[in-house]
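Once you've had a glance at the structure underneath, I'll fire off some questions.
The other protein chains are all here in position, but one chain of the complex has been omitted.
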Amino acid sequence: MVDVLFFAELQEDAGSDQVRIEADGLSVNELKTKLLSSYELTNLDQAMIAVNEEYSREETVLKSDDVVAFIPPVSGG
Amino acid sequence: MVDVLFFAELQEDAGSDQVRIEADGLSVNELKTKLLSSYELTNLDQAMIAVNEEYSREETVLKSDDVVAFIPPVSGG
Amino acid sequence: MDKKFWITQEPINPNDCIEKVVRHEAGAVNTFIGTVREFTKGKRTLFLEYQAYIPMAEKKLLQIGEEIREKWGEADTAIVHRIGRLDITDAAVVIAVSTPHRHDAFEASRYAIERIKEIVPIWKKEYWEDGTKWIGDQKENTSYEKDIPSEEEMRDG
Partner (left out) sequence: MDKKFWITQEPINPNDCIEKVVRHEAGAVNTFIGTVREFTKGKRTLFLEYQAYIPMAEKKLLQIGEEIREKWGEADTAIVHRIGRLDITDAAVVIAVSTPHRHDAFEASRYAIERIKEIVPIWKKEYWEDGTKWIGDQKENTSYEKDIPSEEEMRDG
C-alpha cells in the first residue's frame, strides 16, 4: 500500500487530499492509470510527481509505504 | 554675505561646519579662491557645489544669503 | 523559530526573515516580499488561499538556499511562505538574502523568487468577484496549458 496525496485542483477533483491504495511494485505511471480508473482527475498528466518528498520520474517503481504526491503546476510566491 | 557649509573631510580641514563670508556677486569659483586664501582645504576642488540645496556650477553667481555647500564625494548607502 | 526556511499560517513580519541573515560579514541585505495584489489585468481579487505540501515545500525552500550558497558563496538566505487565507496587501512570501556586496544580494534574491515559482509545492487559489480558480502556472503566463518542465530542466533553470 502507498499513500497518495492530492493538492489544489487535483484535491478538489479527487474529493480527498489523501488516499491509501495498493500499488507496491507498480511504477508511478501504472499508479496513475489505476487512479484514473477510479477518479476524474482531468489534469493528472500535467502534475509533477514526488515520491517521499522528492521529485521523481514516471518510471519510478513504488514500494510499500511510499508517499506519492501529485504536484500540479505550482503558483507560490 | 553668504553661508558656506563644509562636510566630512572638508569640515575637519576647515575646523568648522559653517562660515559666513562676504561673497555677494562673486562666482562660486571666486568664492573658492577666497576660501583657499584663508583655509587649508586640500580637497576643495574635488567637492561638488550646492547652492541653496541644489547642485550648481562653478560659474553660478552668488547673491546675499545664499547657502553654498561644498559636497565632498559622497559615500552614503 | 529556528528554521530559516519555513511555511506559516500566520501573518509574516519581514523582520523575522531579515534578522536571520544579518551578520558581521554582510554589507547588504536584499528582501523580496510578494504581496496580494487587488487587480490583475482589470480583474479584482477579493482574497487568496494558499495551500502547500508543507514538508516538501520546506525542503525545497532549503534547497533554494543551498543553490544560492553554491552560486554566491557568501550568501545567507531565509525564506518564509504563508499559507491559508490571505487578504489584499498581505505578504505571501518574504525572502531575505545577505551578502558582503550588494550586487550579489540583488541577484540571489531574484533567483530565489524565480525558483520558488518553479519548484516549491505551493498553490494559490484566486477568489475573484465572479468565481474562483486554482492558479496553475508558476510564471503567471498561462494556466495549466504549459508543458511541465522536467525536474532536471528545473534544476538547470
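Side notes on the structure shown:
Chains here go by letter, A, B and C, matching the order in which they are written, and residues are numbered from 1 within each.
The criterion applied here is as follows: contacts are C-beta pairs under 8 Å (C-beta built on N, C-alpha and C of every residue); 3 or more make two chains touch, one makes a residue touch a chain.
None of these values were measured; they are calculated from a predicted model.
Judged over the whole assembly, touch between the missing chain and the shown ones holds for B, C. The hidden chain makes contact, of the residues C:D2, C:E25, C:E70 or C:E129, with C:E25. Contact between chain B and the absent chain runs through residues 5, 7-9, 11-12, 43, 46, 50, 53-55, 69, 71-77. On the side of chain C, the interface with the absent chain consists of residues 13-15, 18, 22-40, 88-89, 98, 100-103, 105-106, 109-110, 113, using the contact rule stated above.
We take it that only the chains that are shown with their structure count from here on.
Chain centres here are Cα averages; for chain A and chain B they lie 73 Å apart. Between the Cα centres of chain A and chain C there is a gap of 24 Å.
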